[in-house]
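Notes follow once the structure below has been shown.
Here the complex is missing a single protein chain, while all its other protein chains stay put.
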């Protein structure tokens, strides 16, 4: 585990983007497979990323995979891809041929597809206040060996799903799918994440704090601002 | 996870040795840190290894770390190092400066030492019939985040410790220590391991089957004979 | 540069095969692209390799590329592929889909193809008594930046081409094509190679000794028997 504590959200975003790009900077032309996160944490990162990526042929070998998806009634594209399209794929003009959506139609074969595509080189994720990563909410993880799967409303404790008109299921990479990536990057900001940050990085490895499993990965980088790191020792 | 099923124990030993050596074959002179197992499973492997290693200056950059140790009353060297000395270090004439014993005196700082030495490049392990690896016996693993630790007789369910004159504690890498190595190799042989092999490779990831955690490692190779693989599908 | 001196041809063959296999032993299922040599030097290596490879599904991700070809009048398959078919591909039952012949029809686009396939992970080569590797005979290498190319009888000093009925051209990877592979392995045996071995490993880097360029590669392993190493110091 490599810990990087930055001054603020802006610096965290910039340093994290540098890390993401580090995986895109091969000295040759080998294919690179990345999973990148939707949500609020990476918003600034994507603003900076668009500028770096758009119109740059030297990133042509990079492929993108979303790691979860929540269907939206009457819409062809779910919440996650809608977010990623808006924040990065569209403004950065990422060619469709290099975007590989995970959704409720193809999740059953997704781990196999990843393996056939050469495996994931890196996953960029955020951390939920309940310790979740991707759609692995605390309470939905029976054990860390779970692969890409469908989670139903009944199984999911998140209040999000209790609102009227909400979907009754979503899909997500499982902990095993994520751990099998060659590098993990976790970005965290804000004092409201300080407590769960401490648990996830230094607490027991338990499905109740899903991201605690990353402590076991041989190539794991955490980039957080000082507020998120406030409860860490030393 | 990469599965390799071989015809018999002899072939398993040879293929496993090839894998171990693969980590020693750098095209440059970079230091390589390996942990290798004692016990019965690697006996033939070490017979072959001695011949490959002895008097070969091109393995000078390779360092060895034992991953557990059981003290022996009145002896300076414990069970594990005694085994490794007998089977490999002595006959292969491995220089002491490249052997880094873990024992009951230095275990508290061992994870830190490993990190300072550059981390483990590879660990070769066997599989216990209870699913254990190193000294992580089923029943002694509270969670997978445990580091190198001392296990007392009271905590340890293994009948081995119930015999008269047996030690009342031992030390072992924890699951986290092992998972942080860059590559894992597990060797398994014999029909008496078939059931636990199936659980460890394809069952739930649970501390009750300690080696099940390896399913989460991005660089995990299992080499087994047909007898051990008998209950696997396909 | 990593030098490995073995007792004899048999040991050289076995150690070299271990190295070749080291590049096929990925802990995951990532594609691996290898170029392997025809000729006399690897004969024993291939005898051993057939046994290791045949019927082993765990090598399914490995692809093979020949690095030169000499057409034979009235034959669909040239000298090199004929050799490789006889010594390895046929007896080892390598599926055709994982063999990528270089020949006089496709050489112009071969460097591009290699790049699109992800680049070469490793090349196994022999050393000619004139210092050549692949078809880069001394006298045919204007400079080390040459890519895959066609060499005509006029340009080629090798007496082989002076015999009646011999082809008037052949194709070969250029020095640049080879140097762009991620790892180089050179195998050498016999006292008749001792002089050129010394020049290639420790002499000036010059097109007159084509293999001297390998001294510049960051991942270069030489495996030779004692006879070939006889003139090396220390």
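All chains are identified by letter, namely A, B and C, in their written order; residue positions are counted from 1 within each chain.
Methods note: a residue touches a chain if its C-beta (ideal position, glycine included) is under 8 Å from a C-beta of that chain, and two chains touch if they have at least 3 such contacts.
Keep in mind that what you see is a predicted model, and the values were worked out from it rather than measured.
Chemist: Please work out which displayed chains the absent chain touches and list them by label.
Modeler: Checking the complete complex, the chain left out touches A, B, C.
Chemist: So one chain is hidden, and I want to know which residue out of A:4, A:99 or A:115 touches that hidden chain in the complete assembly.
Modeler: A:4
Chemist: Which of these touches the unseen chain: C:47, C:82, C:191 or C:215?
Modeler: C:215
Chemist: Contact with the hidden chain only, please: which chain C residues?
Modeler: Residues of chain C in touch with the missing chain: 119, 142-145, 175-176, 179-182, 203-206, 212-213, 215-219.
Chemist: Name, in rising order, the residues on chain B that touch the hidden chain in the full complex.
Modeler: Touch set of chain B with respect to the missing chain: 28-31, 115-116, 118-119, 180.
Chemist: Take the complete complex as the reference. Which residues in chain A touch the chain that isn't displayed?
Modeler: Counting only chain A, the missing chain is touched by 1-5, 15, 18-19, 21-22, 25-29, 52, 56, 58, 183-184, 217-221.
Just so we're on the same page, only the chains that are shown with their structure count from here on.
Chemist: I need the residues of chain C touching at least two other chains; which ones are they?
Modeler: 28-29
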